[in-house]
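The complex appears here minus one protein chain, its other protein chains still in place.
What follows is chain A.
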Amino acid sequence: MALEKQRFDTLILGAGGAGLNAALQLANANLKVAVVSKVFPTRSHTVAAQGGVNAALANVLPDNWHWHMFDTVKGSDYLGDQDAIEYMCREAIPTVYELEHNGVPFSRLPNGKIYQRAFGGQSQNFGGDQAARTCAAADRTGHAILHTLYQQNIRAKTHFYDEYFAVELIKDEEGIVLGALVLNIATGEPLLIESKTTLLATGGCGQVFRTTSNAHINTGDGMAMALRAGLPLMDMEFFQFHPTGIAGKGMLITEGVRGEGGYLINKDGERFMEKYAPNAKDLASRDVVARSIVTEVREGRGCGPDGDHVMLKVDHLGEDVIAKRLPGIRESSKIFAGVDPVQDPIPVFPTAHYVMGGIPTDRFGRVMPEASDDGDPLPGLYAAGECACASVHGANRLGGNSLLDILVFGRLAGHNIIDYVKQNSAHRPLHDDSVAQAVGRLERWDVKGEGITVSELRKEFRKTMEDHAGVFRVEDMMADGVEKLKGIRDKLKDVRLTDHSATFNTNRTEALELENLIDVGLSIAVSALHRKESRGAHSRPDFPKREDGEWMKHTLYWKESDKLEYKGVRSQPLTVESFPPKERVY
């Protein structure tokens, strides 16, 4: 069967904020751009981002990019690269204005300027008074941005491949990426897209954990494709968990519930946070609360028939307070947990929310294939958004910086690609072996017969990730987890589809996603096992301190032999003085 081929200047995998903002720059520069998205673009996970975008516009309170930079460096627990952070905080301002000019309906102040709200972790004057830095479009910021960028891309004639699944990157013998093999989900037909440049913008990978707030589409597809193309993933041990997700389901129950007086109890009805954080109790920081919940469960004080969660009690607040101050929580709890919090406690467990790590890039979105700061970027390959690691979040991301990251680095990758295509205007010759390999990955799923089902192995994998590479990280348990995960990876060859039809075959798509999840999961577990310190979101009770002497460095993981290497943090900003590491207190 002849493989259909299409050619573009740029191929963008993923149609969230990063992919669409890059595509818009390119299409406006009259480049021929293809955007591949496995769901309709405005259904990308960016739509779930309600909070807003940080930019030091100083519309509400005094602010400047340098203070924003300080907060971000501190928030990162000093693992963020300060040149990239300076760049992001400076570029935040033109990026927000460009979005405004493109039609994003930001909420306004009476004087017509963009309204800005205050979020945790924002300060004036390098750690002083609270700042107000977050620009929002009511509580639908992600949706407003996606919708605007999509419309602008349609106007600029970006070519969309909606409901196409990216299977594998195609590369030549030098490792240069030549495009990707993609699958038309509607027909089951493969398509080869050749491109001079490729941008990975496939978003996060929260689905590696059993309990996650991420949508089902967040399966780390771009990260896994990078791994299989021989590229590393950086700092994957840094995964942000929200302490209270609905148990077994993952939907967020906002911190506001505990702020209003809700508290956590174990199966004996004990208010256990009093043991772990006698002063702050249920309002202790996210990682402390998350670890306390997991400790209760691990020590046999969990609730429910499997003892695998704790309870969040709010009924004592009364129906009026719940209705007035916590709208939405009652509805969510009724629908997803089957309990009315006015009468019964909500079953909760920490939920995986955001990955700080990803495909290593420089501040222009260019993929860096080596564990060296002096190495060259891989020509023509870019990554931006949650799948990438620039690295601006380091060990911990601040609220309002995730939309910022995707928009700034999507935009800058777009600009850099324009320059690259000017200088490299020809397509490189296709490499047949790589195409055959990619097609093979697809055809492997045509094998029929008895075997493990996709859903069985996915369930085992996600539970193993949660138990051994989640919130609670101690040496023996994690080492055991890595071995178990390798065993699960070996079992992949025994997985068979239960449905071999061509059109909209969800079973096949989920099989391809499962391969991606397992590759990415191993990168998290192996990286976490070897980082013997506690920093930001990576918390090791057996190594409770941050060790700047030994560990102020980035982890790089390669799929081949599950190899790790390390490279130093770029602590030197572009134009200002470095912020030296300090103890992080708020």
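The criterion applied here is as follows: a contact is a pair of C-beta atoms (placed from the backbone, for glycine too) under 8 Å apart; a residue touches a chain by one contact, two chains touch by 3 or more; residues count from 1.
Keep this in mind: contacts and distances are computed from a predicted model.
Participant: Tell me the UniProt name of the left-out chain, picking from "FAD assembly factor SdhE", "Zinc protease", "Molybdate transport system ATP-binding protein" or "ABC transporter permease".
Facilitator: Answer from the record: the omitted chain is "FAD assembly factor SdhE".
Participant: Out of A:T10, A:Q25 or A:T42, which touches the unshown chain?
Facilitator: Missing-chain contact among the listed residues: A:T42.
Participant: Considering the whole complex, which of A:A22, A:I217 or A:L264 touches the chain not shown?
Facilitator: A:I217
Participant: Per the definition of touch given earlier, which of A:H143, A:K463 or A:K553 contacts the omitted chain?
Facilitator: Here the residue in touch with the unshown chain is A:H143.
Participant: Could you tell me which of A:G256, A:G328 or A:G375 touches the chain that is not displayed?
Facilitator: A:G328
Participant: For chain A, which positions touch the chain that isn't shown here?
Facilitator: The missing chain touches chain A at positions 38-39, 42-48, 140, 142-143, 147, 163, 185-186, 212-217, 249-251, 328, 331-332, 335-339, 501, 503-506, 509.
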